[in-house]
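Not every chain of the complex is shown here; the ones you see sit where they belong.
First chain written, first letter: the chains are A, B, C and D, and each begins at residue 1.
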């Protein structure tokens, strides 16, 4: 199975925050942003494996600053690492300054998608080749996040989490 | 500031999965479920502190099994722990068997909301009193999750994460 | 066919009134509330009979006071009485005071649903057992409302409306 | 205050039933139709009084036959009678046969709207002049329906419902 370069899984969606998308403070509704990120992440996952993909989990979504109505929001997603049938995807969210046009990062999220067949069973996906420094850093972190998730769900003993343990001893 | 019993923050929303809510496999769209969970979690957060609340982060959302169109879905949210101005909220999602009516849990998510004033500045919220076993377990876990989140975002050194370290040594 | 206790048909949906749901006065749009009530009533009907159910009629919906944007609205529905294949359902709508959290009733509606088979033909549903005082009162009224509806649609002569006539003679 | 001819309050909306509007049987979702009827009825009410109007109550909505996806649906609304600040509006719903183009009536509903000022207080509206036979019949019935609604809400004694009593004695 041919490996895929991380950069070939990039997907971009630019949107305008309409009244329809806002909460009662006039800012982008958290739930709406979560739905937008899910949609664009599914495109990256699909571009990686060319299969039907479904959301498996969402993690590390932080809403650092409110996004005002009328803002132009750009979502960029990229696969950071693939495990047998699952893909970890980073979604970075940027808001554009109305006057200068400068983009500022305002959110980040990690989604996991799984490739499935007609019966919903898992299908193997290609491995990813990280190239840039950020791609490599996120690729490495993915293993740690996977161990952590297995521990938290009781499927792995903490003492066996090789990669994660380093975090607690060495640092 | 008077403490609040966890059970007083419960919020419930029952929904029918309409064609409008489905992905291309005819199952509930992940992004739509994320938006629904965000909405009901915001109600629990508001019931806890009676303030304007905004989504701060989302974690540990796992989509274990697909939810089919026409399903009756019940979302139950409850505050698990409050830190100065933030509240951790568990959302449990159940699907109801059409024939027997038995509810089966199919998703779980952890949202964090923050209480804010008119300028978006944080406001202190009451502490929570966990009573049931599950409430206590989630209340305890909240501290570990907070440490973990601080480590992952680089705001805490792993060696200072007192509660989290126990996980790696004792277990 | 086993009778069902009214309380086992309760369905609850809590919602936040978002900008998306408001009319041009900034209040919850009447049509949106009607759609919400229809959805939750269908859940009660389904919980009563475990069949596919469709809306048959709507009556006595009164909008007593406007519901402002950002309000937390709770809809509670319960089957009041079952006739051969139809079920009368009450939907009570409450708004929660932002500061005190006190719920105040602001709307009430009566929906009728019918259980149908694959061809849309009617299917018999269980009878209901009213227990509380309010359940009994609504159960009794259902007969009167049914007579009234038959008279208004010309399917029953007013002189044969036994239960309804009492209203005009005795009171 | 100048009286208004009923026919001058007519409002029409033709719609295509899209996947977005259907329930899990592939038919037009009851709640969606209720919302559509509310919208067009508000136009008739506004055309009658040229004021801001809000939904006051909904009655006698019957869903006689399912409306399939892809149907062309026409809603026609008209004010049947005005009382001090309220207007009773009939909404008739027709479905068009795809091959012959013949319109068949499939639903009917009675909405009541109230004209309000900036503070939500009631404003007087003009009287209506019914002309056609159907307009006259609905205009007459409106009084009976109003009495009935007052009795059911406990604001009128049945024995004082002059117009309604005729229904039980004379017919």
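Everything that follows uses one rule, which is that a residue touches a chain if its C-beta (ideal position, glycine included) is under 8 Å from a C-beta of that chain, and two chains touch if they have at least 3 such contacts.
Small disclaimer: the values here were computed from a predicted structure and weren't measured.
A.B. asks: What is the total copy count for the complex if 4 chains are drawn?
C.D. replies: 6
The rule we apply is simple: only the chains that are shown with their structure count from here on.
A.B. asks: Please state whether the interface between chain A and chain C is built from the same residues or different ones, using more than half shared residue numbers as the mark of same.
C.D. replies: Looking at both copies, the contact residues mostly diverge.
A.B. asks: As a test of understanding: of all chains, whose mean C-alpha position lies farthest from that of chain B?
C.D. replies: It is D.
A.B. asks: For chain B and chain D, what's the span in angstrom between their mean Cα positions?
C.D. replies: 43
A.B. asks: Take the average of all CA coordinates in chain B, do the same for chain C, and state the distance between these two points in whole angstrom.
C.D. replies: For chain B versus chain C, the centre distance works out to 31 Å.
A.B. asks: What are the residue numbers in chain B that touch two or more other chains?
C.D. replies: Correct list: 16, 39, 42.
A.B. asks: Could you list each pair of chains that touch, in label order?
C.D. replies: Chains touch in the following pairs: A-B, A-C, B-C, B-D, C-D.
A.B. asks: Applying the document's contact rule, which stretches of chain C touch chain D when the two form their complex?
C.D. replies: 23-25, 27, 29-32, 34-39, 42, 52, 54-63, 66, 109, 120, 148, 151-153, 157-159, 161, 164-165, 167-168, 171
A.B. asks: Please output the residues of chain C touching chain B within their complex, sorted ascending.
C.D. replies: 11-16, 39-40, 42-43, 46-47, 50, 72, 96, 98-101
A.B. asks: Using the touch definition from the top, list the residues of chain D that touch chain B in their complex.
C.D. replies: Those residues of chain D that touch chain B are 19-20, 22-24, 29.
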